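This part shows chain A:
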Amino acid sequence: MNLLELLGYFNYWVFAIILTVGLYAVINKNNLIKKLIGLSIFQSAVFLMYITMDKVEGGTAPIIQEGVEGQIFSNPLPQVLILTAIVVGVSTLALGLALVVRINECYGTIEENEILDAD
Partner candidate 1 sequence: MTAETAILMAIIVPLFGALAIVLAGRISPNLREAATAVTSISLIFVVWGLLPTIMDGGRPAIEVSELMPGISIAFKVEPLGMLFAALASGLWLINSIYSVGYMRGNKEKNQTRFFACFALALSATMGVAFAGNLFTLFLFYELLTLSTYPLVAHKGDAATVRSARIYLGVLLSTSIGLFLPAIIWTYSLAGTGDFVDGGILAGKLNDPEIGLLLGLFVFGIGKAAVMPMHKWLPAAMVAPTPVSALLHAVAVVKAGVFAITKIIVYVFGIDFLFDAPSSQWLLYVAAFTIIAASVVALRQTNIKRLLAYSTIAQLSYVIMAAAILKPLAEVGASLHMVAHAFGKITLFFAAGAIYVASKKTEVQQLRGIGRRMPWTMAAFTIGALSMIGVPPTGGFVSKWYILAGAFEANNLVAVFTIIASTVLNAAYFLPILYMAWFEREPAGGKEHGEAPFLAVLALCITAMLTLAFFLFNGPVIELESQVLSGVSE
Partner candidate 2 sequence: MIDLVLDILSWILLILGGACVLIGGIGGLRLPNFYARIHAASLTDTMGTILIFVGMMLQAGLSLATLKLFAIMLFLLLTGPTATYALANTALLSGLKPDAGSASDELEEDEPK
Partner candidate 3 sequence: MDLLAHLPALQVVVPMLSAPLIVLLQPRGLAWAGATASALVSFAIAVTLTLAVLDGQTLEYAMGGWPAPFGITLSVDALTALMLLIVTGASAIALLAAKPSIDQQIELERQPLFYSAWMLAMSGLVGIVVAADAFNIFVFMEISSLASYILIAGGPDRRALPAVFKYLMMGTIGATFYLIGVGLIYMMTGTLNMADMEARLGDVTDINPVLVAAGFITIGLALKAAVFPLHVWVPNAYTHAPHMVTVFLAACATKVALYVLIRFDYMIFQAALVDHQMQFALFAMPLAILGILVASAVAMFEGNLKRLLASSSIAQIGYILLGASFVSIAGLSASASHLFNHALAKGGLFLAVACLAYQYRDLRLSQLGGASKRMPWTCAAFVVCGLSLIGVPGTAGFISKWLLINAALQSGPWGWALVAIILVSSLMAVVYIWRIVEALYFQPPTEEGDVVAEAPLQLLIITGLVAILNIYFGLFPQVPLELANSAASLLWEGAQ
């Protein structure tokens, strides 16, 4: 297996690890902001997966220069999808943080267990 192939697997594994790290934070942390950070990590792992699959050996960014013949381009489609996904991610994050702020105002804490005790 050549270097590129190894790197391919390595990419996917890193994706898996980051995904799990993020999810772990979401599941196991009590602090709501920490949960949100974990969520954003979790999501960016998925971005990595998509972008990894768009790479073409010896390819360049899919921007067609005039008059240059026979270039290889990497796959533009996953990039488009991830552009969308990134913005979706940040939107969710903003909303979540707004909620956290309000929760902090109503409950005086942002630790989940304390909030549950409060009600």
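Candidate entries met the following condition: all candidates are chains of the complex that A comes from, given by their letters.
The rule we apply is simple: contacts are C-beta pairs under 8 Å (C-beta built on N, C-alpha and C of every residue); 3 or more make two chains touch, one makes a residue touch a chain; residues count from 1.
Quantities reported herein were computed from a predicted structural model and do not represent experimental measurements.
Interface record for this complex: partner of chain A among candidates 1, 2 or 3 is 3, by the touch criterion. Taken together, the chain A residues at the contact with candidate 3 in this complex read 19, 23, 26, 32, 35, 39, 42-43, 46, 49-50, 53, 77-78, 81, 84-85, 88, 91-92, 95-96, 99-100, 102-103, 106-107, 112, 115-116, 119.
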